[in-house]
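Got a structure for you, questions after.
Missing here: one protein chain of the complex. Every other protein chain is in place.
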Amino acid sequence: MDLTLPILILAIPITMFLILGLFGMKMSHKLAGILGILGMGTTMVLAYTVAFDYFFSGNSLFISGSERLQHTVFDVTWLQFSPRLVVNFGFLLDPICAMMLVVITTISFFVHLYSWGYMEGEKGFQRFYAFLSLFSFSMLGLVVATNIFQMYIFWELVGVSSYLLIGFYYKTPSAVSASKKAFIVTRFADLGMLIGILVLSFYMPTFNFIELTAPGQPQAVLASTGGATFLGGSVLTWALVLIFTGGMGKSAMLPLHIWLPDAMEGPTPVSALIHAATMVVAGVYLVARMFPLYLMEYQALDFITFIGAITALYAAVVACTQVDIKRVLAFSTISQIAFMMVSLGVARPEIHEGLGYMASMFHLFTHAMFKALLFLGAGALIHAVHSNDYTAMGGLRKYMPITHWTFLIGCLAIAGIYPFSGFFSKDEMLSAMYGYSTFWGVWMTFVAGLTAFYMFRLYYLIFWWDENPHYKHHRPHDAPWQMSLPLIILAAVSCVAGFIPFGELITWNGEPYHIHIEWVKVAIPSLCTAVVAILLATVMYRKKNSLPDKAAAIWPGLWRAAHHRFYWDEIYMFITHKIIFNVICSSIAWFDRHIIDGTMDAFAKVTQKTSYTIRGMQSGSIQTYVWWYLMGAVALAAITCWAIL
Amino acid sequence: MNLTMLMYLIPSLIMFACGVYGFITRKNLIAILISLELMLNSVDLNFVIFNRFLFPGQLEGMFFTLFAIGIAAAETALAIAIVINIYRSIKKIDVSEITKMKF
Partner (left out) sequence: MESIGNIILYFVVAVIIAVFSAMAVTTRKILRAATYLLFVLLGTAVVYFQLGYEFLGAVQIAVYAGGILVLFVFSILLTQHPADPASVLANHRKFVGGLAAVCAVALLGVAVCKFPLIDGMSLTEAVSIGDLNMKQIGHFLLSSEKFGYLLPFEAISVLLLACIIGGIAIARNK
C-alpha cells in the first residue's frame, strides 16, 4: 500500500497544530478557522480513501478469502533500549482502525466546522483550533498504533490535549479545576495501565499488537508465566486488568468516572468531539485491540462486564436527575460506553461467533454519530439561551426547528427506536448479552429503558414543558449554517447508519458475520421497554405539571442521592482531603520541613558560623599568607626529611 | 683546606633566610621587592653551585641562572611599574595601607 496517504493522515493535523499554534496569533480568526477546517477536511477525505481501500478494494493485503487481515503499512524502529526492548512507530491498518479513522475524522471535521460558528469572536479562537488539531493528531496516532507502547504515548497525548481543551476558558476557576481533575484522574488510571504494560512486556517478547494477538501467542504467554498467580488471578489476568484500568480512566468507568461530568466545563464542541465521540471510547478501543489476549482470561472479561454493567446502571440513574443538560449527556455517555464495555466483556467466540465484539464496535460507531449530534445540538441550545440548565429552556421547539428535529432524531437513536441507528447496534449488543446470560441481558435492557426515559425527559424539558418567559426579551433562534449543517448531516447519518452491514466489515477474528435481528427474543422486548419509557417521559414532562415532583417524593432519599451522583465526589474529597492530605501528607510535610529542611539549614548554619569565625584569616595581607605558606612548606619538608633520613 | 660545596651553600642559605625575613617583616613594597631579589639571587647561586660541584661537565644550571636573571629583570620592571601605579593612586606604598583585597 502506498505510504503517502497514511503518513499524510497523521502529518496534516500535527502540521496544522504547529502552524496554528505558532503563527495563529498573527492570523485573523477567519483565516485560522478556514485553515483548520480545510486541514481536517483533507484528512477526512484521506481517511475515507484509506478506509474505502481497506474494506472494498479486495486487495490481497487486506483480505484473504473472506477473512480481513491486519496490515502493517509501516513500522519503523523509534527507540531501541535493548535488543529485546524496542519501541516502534508505525501505522497498523485493520477493521477497527479503519472504522475509527472514519469516526474520528468525520466528527472532528464537523466539530471544526461547528466551532467556526460556536466559537466566533471568542478570545483564543486560533488556540482552540490548534488544540483541536493536536487532539485529532493524537487520537489518530492512538488508533493506528502498531504496538502497545506507541498507543500509550498517544494515549497520554490525548490526555494532554483533553486537559488543554477542558481548561480552554482558563480564566474560569471551575474550568481550571475541571481540567486538572480530568488530567489527574486519567493520569492516575494510566499509571495502572503502565504497570500492566510493563508486566505484560516482561513476559512477552514484543510490544507489537499483531504478534501479541497472533494465534498461539497468548498460549505461549500463559505457559511462560508458569502458572504464577497473585490473589487468585494469573499474571496475565492481572496485566490485562491493569491495562484495562487505563481504559477505565479514559472511558470514565466507575469509580474513575468523576472527571467526565466536570469536563463539561470545556466548550461544547470539545465535549462533542472528545468527551462523547472519540477519546472516551479509547478504553473500549484498547480492549478491542487486545481482545485475543483478553479471550485467554475470562476472569478479566468478567471483570470488564461487571464494571461496565454497574457503571451503565449508575450513570443512567444519575442522568435522570441532573439539571445541566450537558451533564445529562455526559452521564448518558458514561452509560453508553459502559454498554460497549459490557458487550465486549460478554463476547465469546462460542456465543454467536463473538457477536459482542462486533456489536460493541457497531455501537461505538453509531454512538459517536448520535452523541456528537446531541452534544452539538446542546451547544446550539446553549448558544441560543446562554445557559446550561434546562430550567432556562422549555418550549423551544417553535423557536429552533432545526435543532429540535435533529435533537429528536438523536434522542430516538439513543433510545433505540427502529429504524434509527441506535436500535441496530443496541439490539446486537443485547443479543450478545442475552447469549451470555439472561441476567445481564435483562439488566442491560432495563438500562436501555432508563436511557430512553432520561433522554426524552431531557427532550421534553427543553422543547416542550413550559415556555420560558425570558424569550420575550431575548428571542432564541436557530444557529448559523456552520452549526446547523453538521447537525443535519449527523442526523441523517444517525437515521441510516444502522443499515450498514457492519458484521461484514468488523468482527473479532476478521471473518464476516451475518447480522440477523432476533425480533422475538431481544428486539421486541427492548423496543417495548423503550417505548414504555418514552411514553412515561411523555406523560411526566410534556406539559408543566407536578408529576415529576411527586415521583421524586416517592423515594426522596434515592432521588437526592442520584441528584448528588451518589456522593462519589464527596467520597473522593473525603479520601483525598481527610485521609490522604491530613494523615499522610501532613506527616510527610512535617518530615520534609523539620528533618530534611532542618538538615539543610544546619549545613548552612554550620558553614556560616565557621566562615565568620575563620574569616580573619583572609586578612588581605600577602605577608601573612606567605608566612603560613612557608611554615606549611617547612613542615612538609621536615616530615619528608624525617621520613627519608 | 678545600673549598667544598657546603661552604658555598652556606652564604646562599643565609641570603635566602634574610630574604624570607625581610619579605615577611618589611612594610615598604620596594623593601619587599628587595627581599624578593635576595631570595631569587640565592636560588640562582644554588643552581650554579650544584652545576659546578655535581655536574661539572654540563651547563644546565648555568643556563638556568642566565635565563632566571633575564626573567628577574622583567619581573622587577613590572613589579616596579605596579608599585609606581599604586603610589600614584593612594600616595603610599605601605602594604598595611593596601587593604582593598581584605574580606
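Order as written gives the chain letters A and B; numbering starts at 1 within each chain.
Operating definition for what follows: contacts are C-beta pairs under 8 Å (C-beta built on N, C-alpha and C of every residue); 3 or more make two chains touch, one makes a residue touch a chain.
Source: prediction; values computed, not measured.
Enquirer: Since one chain isn't shown, list which residues of chain A touch it in the complete complex.
Expert: Within chain A, the residues touching the omitted chain are 627, 630-631, 634, 637-638, 641, 645.
Enquirer: On chain B, what residues meet the omitted chain?
Expert: 1-28, 30-31, 33-35, 37-38, 41, 44-45, 48-49, 52-59, 62-63, 65-67, 69-78, 80-85, 87-88, 93
One rule holds in what follows: only the chains that are shown with their structure count from here on.
Enquirer: How many angstrom lie between the centres of chain A and chain B, each centre taken as the mean Cα position?
Expert: 84
Enquirer: Write out the stretch or stretches of chain A touching chain B in their complex.
Expert: 615, 618-623, 626-627, 630
Enquirer: For the complex, give me every residue of chain B touching chain A.
Expert: These residues of chain B touch chain A: 20, 23-25, 32, 95-96, 98-103.
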